[in-house]
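Comments concern the structure below.
Missing here is one protein chain; the remaining ones are kept as they sit in the complex.
For reference, chains read A and B in written order, and residue numbers begin at 1 within each chain.
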Amino acid sequence: MEIKKSTSLLRLGLRRLLFLVSLGLFGALFSATLVRFAPGFGVEERELDPRWSASSVEALRRQQALHQGLPSFYFHYLSALAHGDLGQSDSLKRPVGELLRQRLPITGNSVLRGLGLAWLAASLLALLGLASRGWLFAASTTALNSLLLSLPAAVVAMLAVYLRTPVFFAIAVVVFPRLYSYIRSLLLRAYDQPHVLAARARGLGSSVILCRHILPLAAPPLLALIGVSFAISFGAAIPIEALSDSPGLGQLAWHAALGRDLPLIVNVTLVVSLIMLAANVFADLAGRTFAGNAP
Amino acid sequence: MIRRLSVVLSLAIALCCPAFVAAQSAGQSGGELHFCLHGEPKTFNPLLVEDGQSETIRYLTGGVLIRLNRQTQALEPGLATSWKVSADGRTIKFHLRSGLHFSDGTSFTSEDVAYTMKALMDPQLHSPTGDSFRSGEGQIAIQTPSADTIVVTFPSPVAGLDRLFDQVAILSAHSSKKEMAVLGPFYVADYTPGSYVLLRRNTYYWKKDKEGKPLPYLDSIRLDIQRNHDIEILRFRRGEIHLINSLDADLFDRLKKESPAAAHDAGPSLDSEFVWFNQVPTAAFLEYKKVWFRTTEFRRAISLAINRADLSRIVYGGHAQPAYGPISPANHFWFNSALPTPQYDSAAALRLLAGAGFHFDGNTLRDGLGNPVEFTVITSTGNKPREQMVAMIQQDLSQIGIKVNIVTLDFPSLIERITRTYDYEACLLGFTNSDLDPNSQMNVWLSSAENHQWNPRQSKPATAWEAEIDRLMQAQASATSDKKRKADWDRVQQIVAEQQPFIYLINRDAMSAISPAVIGSAPSVLDPHAFWNAEVLRLGSDPSLGAQK
Partner (left out) sequence: MKPLQKVAASILCVIFVLMVLATFLLPAHYAQQFRDIPNAGPSPAHLLGTDALGRDSLSRLLYGTRVSLLLAPAAALLSTFIAALLGSAAGLLGGWFERIVLAATDLSLALPWLFLLLVVRALLPLDVPPLVSVAIAFLMMGLLGWQASVRVICAAARGVRDSDFLLLARSSGCKPVRLLLRHVAPNLRPLFYVQFFISIPLFILTEANLSILGLGVMEPMPSWGNLMRGFEDFSMLSANPWRLAPLVLLVTVVMCFQLVLPSQEVTQ
């Protein structure tokens, strides 16, 4: 019975993975189409430089024309991708694979640390709130939460630059309030469930109640939340990195969009879609698994 | 339980705290200049340089035959001890210094210069440096009579030939390091993409100071890649970087208030900002508007109705001068000082317009057919001075009844509109000029050229004055004496002042920030403003320098 369940889960996972990859590729090709037909494609700032001779400008335009045919671009891109070659960035003149390999760890680092900090702070604060039900605590945390939620991510980024805090702290500040309100309402709902009430009436210790009754109830939506919060923090990383000039994926995406760099946009979209989709798939699967295993 | 939780919470926060504390690194070891590049250098090959960052690296690492002294604006011997340009302007002969070596020890001879020039003039190579030499069709001829003489002959005369060699960094013909073997004061020691470029002193550098000590004084130069100007100035204030080569006016004022010794305004630069009207006959906007833009009186009236003094005072905080022509007064030799400088006068503007058939009823200006005068000015997004200037021009022109709409576009879309689709009415842009000799602007003034922005690529000149400018451009390109060329250029500037195809607004000042710890700096109006004399710069002790990276 157990083996059957795990194999069906495995098959589900594989199917999802395939779906995910094809969706990611679809997203990448969609953004390629967008870039190709957007105004300003194939035009470079060097066209305004009067030092270039007419023949040089002609030669440059002819070179740009190689990108013109969209079906051929798809074909070349996909076949190169099959070989592991992601092409070369037009504006930075370096292989896209190398750029991604350099910048992904930086963004990943900030996102994971920011997420970790936000989760830690949100969970601890929510648990504290559970233990002390006084109105002062509730009011002040609601006010703080509200305040942090109301700050635009761009302002948080500017503050982070000024106070010289690392990027992950800004990401944590942006994600924390969203997590806190949800975790708090989840834990409160779980705390007021009849069987938990019964356990409390019986005089069970708070830590026992927490581990054996509340957490298993709250686990599936919390795990789903991990995926969603990952997507949120990744999304917040882009304007934050752009404003604090951190050399990560966000800044690369910003630069690629402004510079109409087709190979870069396509690949960054692919990577970002895969990551976001994977996070949500993980959240979904985890939620399902634990929902199945809950007593 | 609360107590336990609070302990865990505070522990967690304490664990994360070390990450918040900015890294404290060891103090400076005396001799590393530290400043920022505003983007990634796209190439280290000096022949292919087209962006500002690569040009900075080329300036600091490349050895050139003739160097333009940024302060005196005169040419100085570099790798060549002397040179002679022939009477017909086609041939140049150099006497090179002997006994010099590249940064990796390879010896320097005329063969390297020949190799560099051949690579530069290769028709397959497309670069601004090479194109500056391409005055006509044909191959160049190079002779190397000895190891320290070289003669280069071009197929047709090249205007200002000797000055162009300031851009040509000599490559080694034999070194295994290819373009990384250099003759300049520094060489590229380390490059981490996205992070920094480290240049170290070239121990083989030929130049010595007056006492015979080898240059450069600095041990190394560290160039951090920092796109954000606000973060850059923050780091300058904290003493993490020693100079900022080019400052915007508002950042300059901010800095001036705090550390007046560090902020330097060298005076008007060669850069200009201007606005022009689309005069392309096939452009996709209303016909009657095309008639307005082609009317000289209309353009001159607009020029009179714009308050340049206000633009300079408010947008640039006084760090700009009103401009009336393509050549900045900072360009001592080529500027036509006899040009008229019409002051802001909206009444005179209205009189001119009335003479051209326009009618102002106190509220709206209308043309002869009764159409209200209204047009859209496009400019690039993200450039605060430009956005502010358009807003001020909008108000200025509303005084004479003209309604101006403002649209800001991102650069690629903007360029597409002005170079391909011609789907715009008026545009405000700037020109960053690094060249004293206006011959580099040939492609702006020739009516058949790409950069003749208001009506590019004409098969034959659309107006008599454009035909005259064409004739003058051809004349100055083949003229052999600078005096004759200056006469031609003076006449071009006069025509531009009369016809206003480009309505010049201001020449901004060359502003830079240099820490008092940098000894020997002499900010100039020519780029690179702050470190043009990098080889004689030195770092001294300065109490304001705290912990640096």
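The criterion applied here is as follows: a residue touches a chain if its C-beta (ideal position, glycine included) is under 8 Å from a C-beta of that chain, and two chains touch if they have at least 3 such contacts.
Quick caveat: nothing in here was measured; it's all calculated off a predicted structure.
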Displayed partners of the chain not shown (whole complex): A, B
Contacting the left-out chain in the complete assembly, out of B:T106, B:Q394, B:S448 or B:S478: B:Q394
Among A:L48, A:L86, A:L217 or A:I265, the residue in touch with the chain that has been omitted: A:I265
Sole contact to the chain not displayed, among B:T129, B:S413, B:N433 or B:Q476: B:S413
Interface with the undisplayed chain - residues on chain B: 230, 250, 254, 258, 310, 314-315, 376, 378, 381-382, 387-388, 391-392, 394-395, 405-410, 413, 423-425
Chain not shown, touching residues in chain A: 19, 23-24, 26-27, 30-31, 34-35, 38-40, 139, 142-143, 146-147, 149-155, 158, 161-162, 178-179, 181-182, 184-185, 225, 228-229, 231-232, 235, 238-239, 242-243, 253-254, 256-258, 265, 268-269, 272-273, 275-277, 280
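Assume only the chains that are shown with their structure count from here on.
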Centre-of-Cα separation between chain B and chain A, whole angstrom: 40
Residues of chain B touching chain A in the complex: 1-2, 5-6, 8-9, 12-13, 16, 19-20, 22, 40, 42-43, 50, 126-128, 131-132, 134, 193-195, 225-228, 230-231, 234, 410-417, 419-420, 429, 440-444, 449-451
Complex contacts: residues of chain A adjacent to chain B: 39-41, 43-57, 59-60, 92-94, 98-99, 102-103, 113, 117, 120-121, 124-125, 127-128, 131-132, 161-162, 164-166, 168-169, 206-207, 243-245, 247, 251, 258-260
